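One structure below.
Missing here: one protein chain of the complex. Every other protein chain is in place.
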Amino acid sequence: MDDAIANTPPGVLAAAWLVARKDLAIEFRTRTAFLSALVFALLGVTIFYFAWDSTAVSAVDLAPGVLWVIFTFAGLLGLQRSFGSELADRAIDGLLGAPVARESIYVGKALANLVFVVGILVVTLPAVVLFYNLPISSALLALAGIALLAAIGLVAVGTLFSAMAVNTRMAELLLPMLSLPFFVPIVMGAAQSSARLMAGRPVAEALPWLRILVAFDIVFVTACTLAFPFTLDE
Amino acid sequence: MTPPVVVFSDVERTPRDPLLIVAIIAVALVFIRALAFTPIEALQGPAQKILYVHASSAFIALYIAFVLMAITSILYLWLKDEKLDRVASSAAEVGLVFTTVVLLTGPLWGKTIWGAWWTWDARLTSTLFLWFIIVGYGLLRGAVEDRGRRARYSAVLGILAALLVPFIHLSVYMFRTLHPMPILLKPSSPSMPPEMQITFFSAFGAFLLLFAALLRVRYRVATLRDRLADLEQERA
Partner (left out) sequence: MVHADRLVRVFAGRRAVDDVSFTLQARDCLALFGPNGAGKTTLLRLLAGLLAPGEGTVLINGVELKSGAAARTQVGLVSHASMLYGSLTARENVEFSARLHGVPEPAAAALRALTLMRVADRADTPVRTLSRGLQQRVSIARAIVHGPRLLLCDEPYTGLDESGAAALTSALLERREAGAALVLVTHNLAEGLELATQAAIMRRGRFVRHEARALLDASAYQSQYREMAAVDG
């Protein structure tokens, strides 16, 4: 019969991957969070279109702002549900009782959130290009890269804060309130660099903003991974 | 069971805290000196005197209050001493007051000099974000009931906020310099006549004293509150 002696606990990344797969399986089973966030993003993009005076501001000037602001709020919708399933029946105790590093739990959840956010971007980015008639064929790859960098930063910070917010009375309000100041450098970096690329400016002009995005990602992925164990009751 | 008898002698002492009295007097004296005994700046007129309050508060809010909050946060996660958490939350709260003063005096000054209430000036915008961060810190503390968890969460937020501030400063600065914006006077001119310098540094000293005094009072309140909670727990 089974004996713990025979067990070979997974390493940090392998465990993170297990957690990520589990989260994605749960999300895929119900799909409600993803679809809600997606519909929210598309609606937001549409509403902005009707709030826009096209004679005053050109599409290329407006679109980046719209895209990244909407992306932030849609991302928050996804992040809200990140730890809900863990607390409902104390499933988190199962994770904490397992022979896996606490950091794996964070990385796994962040990875699942990243897939979620990238999924939203995959639909929203083409929608923005379509609705605002943007000439971006040349910059498409660069835009995808910017989107990924922004998503990583968003997810790194958002996953950590959702771990804390889920334990409070005002989770839905607290998560945006805590996260949004942290999203400012991300939104600025993404919007400014993508605006320049969409306007056909040389890449060198977008570079300073890209550097901020990359630096932000490195600093906060590291800091949040290290800080996560402190958010657990141990 | 008879209720415990507690003598809260500290409470009686607090309103007569000597440091607070000295600080208030110092601030009052500086005000008098600034208004009546310091020359009026030629370009900006009497409105320039807001600088003494504005610049002192700004420096104290960011480099004293916020740094103190960040350092005690790291120390708390390392040493788990509750006193560190109380210092951190007190520094945040008093820092919020000073930050609010900066955000109120800034536009006042701006309106009288530039004719505009808000110009997205780099430093003022960064201060606005600092304000949001500290308010978030307070909201987080208010939302968590368990003391140990509250201290841990606050410490994590404090450290992350400290890491965020340089990014905010850099982003806002780049945003301003890479965007065509109205050219503005640089209000804090480096070459101040000696009388102004004395007022400037006295103001800074007085406000620093005020910060320390308020911090101490706030810390005492936090200690008493925790002690009360402990006693109520014991009784339950």
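Here the chain labels run A and B in written order, and each chain numbers its own residues starting at 1.
In this section, a contact is a pair of C-beta atoms (placed from the backbone, for glycine too) under 8 Å apart; a residue touches a chain by one contact, two chains touch by 3 or more.
Keep in mind the model is a prediction, meaning the values are calculated, not measured.
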Omitted-chain contact residue, chosen from A:15, A:110, A:125 or A:139: A:15
Contact residue for the chain not shown (choose from A:45, A:100, A:156 or A:187): A:100
Contacts of chain B with the absent chain, listed as residue ranges: 146-148, 229-230, 233-234
Residues in chain A touching the chain absent from view: 1-10, 15, 18, 22, 25-26, 29-30, 85, 88-91, 93-101, 233-234
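The rule we apply is simple: only the chains that are shown with their structure count from here on.
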Where chain A and chain B are represented by their mean Cα positions, the distance between them in whole Å: 32
Touching residues (chain side chain B, partner chain A) in the complex: 77, 129, 132-133, 135-136, 139-140, 143-144, 148-149, 152-153, 155-157, 159-161, 163-164, 167-168, 170-171, 174-175, 178
Contact footprint of chain B on chain A as seen in their complex: 157, 160, 164, 167-170, 173-174, 177-178, 180-182, 184-185, 188-189, 192, 208-209, 212, 215-216, 219-220, 223-224, 227, 230-231, 233
